[in-house]
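The complex appears here minus one protein chain, its other protein chains still in place.
Each chain carries a letter (A, B and C) given by its place in the written order, and its residues are counted from 1.
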């Protein structure tokens, strides 16, 4: 009953197998080998345009180095108050980029376009005291398992363009969002104005496979120095390439994400039918946020179920009683239906 | 004939196997799982004292975060002019630590104790204009495949202690040095005054297994924030733990290093016996630096041999003629005797 | 009718005279001369304990370097949402200190102790994802001309101490607050737990005289490196010392502040009596925030009155109508009663 996070799982067998097969032989180091080139080409196919791809070790690195492309003294990045870059990365985005984060609120974990517009207006041109907006960062799927619809990304992308902001997407759960929206990678990214993408593979079946995708490949040379200076240039780079190759072959990544999302739906449905639980909001990807009685949650944990309580944010409607708590359950490629059944049996 | 670098090899079969076996099942993320604890304990055994261990993605990260423990405004780190942190890491050590590097020369790739003493004297106490020395970084084995003898480390360690400098060792090729000196890990490190060690596993048979070892574990909490802020906290941390577990089991790491060193010795011996090559200096670990005729080197490369020409430094005696060049050949766990024979057959 | 800011004035005649008299003769550079030592001693007398004093060029520098004393990776500083360090310094505090700012709200421009307590609780010990609180920064007088009472500083200081936070005060208008509270400098600072003070002289009659005061002088050596590395070590340091010497002689600084505050009171009283204006809140130092009809404000500006409109914050009770705006009028040592009369005559 492991619902604490999708990063508690190990690696998908196909990814593990690919790594094993890649172990033999020699290949040029530092990303210059054939393996890396092949995977890089695969990314371009998937995104239906030439992109530049850089492997990094963590989602934090992907976000931080992505944002560093917008780095300028006095620069400001807009993000949701609950964004991972603001709440969970120990200041790494600020450290690598030199930027400050300006939170812009919105319901269900998503930045509200009107609020963004007002936030932008707080920075008149050349007003050195306040600083200058340089980027907008959105998270898809969001931290609370919701999704920006394509037209919502569009609206934010237009605002970004108007104000000369680079648009970044934290895609730690990119695949989960993609299959939920049932659109193409291109449709969810550069066709909506995206400049930089943190493309996560780790949470969805890889060991350690995160990438920064730049939709303007002419910026690759510049990024390469950020990458190396950021201590993120792997020597045996093919160990990431091999993971991504398996991940992106035969739609493994999409299958894994579909499975995780389906498990989340199943969990949500079954929780909804219980008198002892209710959903804080409808899950759209692979995270489920039920409101449980505190004693119920305690009992589950005592029985070995792994999940987190979650700070109740301000952006949803229903009140939480004093004897209740908001909880987060995350599913992954490795979640089995029987895990859910076992969990539910404890709640029944 | 891959002698370009020890990071062109893949992973040792035992490491690959361990990774494959670790793929299944769930484990707490971010280094808090049993796997990490077990490996951490193993490091303490190997070093014969309690140490704190943090996994990082690259040698550059290990060096940069190690030095960040000494970070203070105006701080200066002494290192050899040819040190990796100075020549090959794109300024990452300076970026992460905020420190400046002050080169101190010495023959055969090693810092000279007298020169270090003079360098320290250039910084009188509280002289804010010049800055303040805070650390000394040595490389073992050095960038040119030589070794500090234990009493040489001792002498530098005493100087460091007298001047209140933290002592760091870049151990990208730690195992190669260790087996060459035939001493214990403790003898080569904290018993000589070492504070921080970049412990490299990648070049010696792992995919991606680098660690920072702190010999004062009371500094672990402080380091944890440097680690996360540096974007180096892996979520599925056990993928490194599993590599290290295999690496440190049954002396695999020492065997791999012995093999690499033996291959370097063999290569050196056989090169020495040729009229067309001579050694710039005697190799002590797994790197061989012959001086070749330029046309010979070109022919080798045309035949597919991989190695690098190397900028001729100032610290060795023999002159290089205009029609000659200094070359670097690196051996690894994956180098086979027949690779050397094949290379030599081209030179014969 | 110059009410835009207290930094539109020049220098008080006594300060200008002192500078003129200091121009001749030679004195050791970089703060080591007698002049600096004399002024440093004067600060210790004023604060009734030995303090360390460093001159800096701007209030932004004073705040940024003060906070740099608390700088640690992942570190967080609590401040009011409207704090100068957050809104008006272009990210300099984050740049110099490496810290992030966590806003904690409260009415009338002052941090609420309960809200601070809750904010601190968001950072459990050793939780690297979120970071770690390291400092609390308060502004006295606040950005909106209000004051923390001594017991309010006490309460915040106790919270800071309990959580091991360094306590910083942005005292750009320190003297204005001091005379308004009618207490001693010691009572408003270290007796309430203060560690670092940005002591401003520029707004109150100097040309360029800002200082960082450290109440623990054993930290002076450490600060000296922050100071020089921050490009803030003046060579002809006595040009600041001379200003401060005049400023702190014969209570000039207190007289200037009393005058500025009295002018603000007068302005507030006379505005209150008008049907065309009302005060957003009662001024406690030298800033007055009336709510004016937009057409009235426009007329004043057309007549040459200098003042700023001000973004209406959330922390005060009275609503502002659509045809109204919040305005800021600042008085200084140089404001004359006739300036106020002239302004009022336009409003009458």
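Definition applied: contacts are C-beta pairs under 8 Å (C-beta built on N, C-alpha and C of every residue); 3 or more make two chains touch, one makes a residue touch a chain.
Just so it is clear, the model here is predicted, and its values are computed rather than measured.
Colleague: So there's a chain missing from this view; which of the remaining chains does it actually touch?
Modeller: A, B, C
Colleague: Touching the left-out chain: which of B:36, B:94, B:287 or B:339?
Modeller: In the complete complex, the chain left out is touched by residue B:94.
Colleague: Which residue from C:59, C:73 or C:157 sits in contact with the chain not drawn here?
Modeller: For the chain that is not drawn, the touching residue is C:59.
Colleague: Which candidate, A:38, A:72 or A:282, sits in contact with the chain we can't see?
Modeller: Spelled out, the listed residue whose C-beta touches the missing chain is A:72.
Colleague: May I ask you to list the residues on chain B that touch the chain which is not drawn?
Modeller: Residues of chain B in touch with the missing chain: 73-76, 87-91, 94-95, 98-100, 122, 128-131, 311.
Colleague: Since one chain has been left out of the picture, which residues of chain C touch it in the full complex?
Modeller: Here the touching residues of chain C are 2, 4-5, 7-13, 15-17, 19-20, 22-30, 56-61, 64-65, 89-92, 95-96, 202-203, 207-208, 225, 228-236, 238-239, 306, 334.
Colleague: For the chain that got dropped from the picture, name the residues of chain A it touches.
Modeller: 30, 68, 72-75, 126, 128-129, 131-132, 221-222, 224-230, 233
Quick note on the criterion: only the chains that are shown with their structure count from here on.
Colleague: Starting from the Cα centroid of chain B, hunt down the chain whose centroid lies farthest away.
Modeller: C
Colleague: In whole angstrom, how far does the Cα centroid of chain A sit from the Cα centroid of chain B?
Modeller: Going by mean C-alpha positions, chain A sits 34 Å from chain B.
Colleague: How many angstrom lie between the CA centroids of chain A and chain C, rounded to a whole number?
Modeller: Taking the mean C-alpha position of each chain, the two centres sit 41 Å apart.
Colleague: How far is the middle of chain B from the middle of chain C, if each middle is the mean of its Cα atoms, in Å?
Modeller: 50
Colleague: Mark out which residues of chain B touch at least two other chains, giving numbers and ranges.
Modeller: Within chain B, the residues that touch at least two other chains are 30, 225, 228-230, 233.
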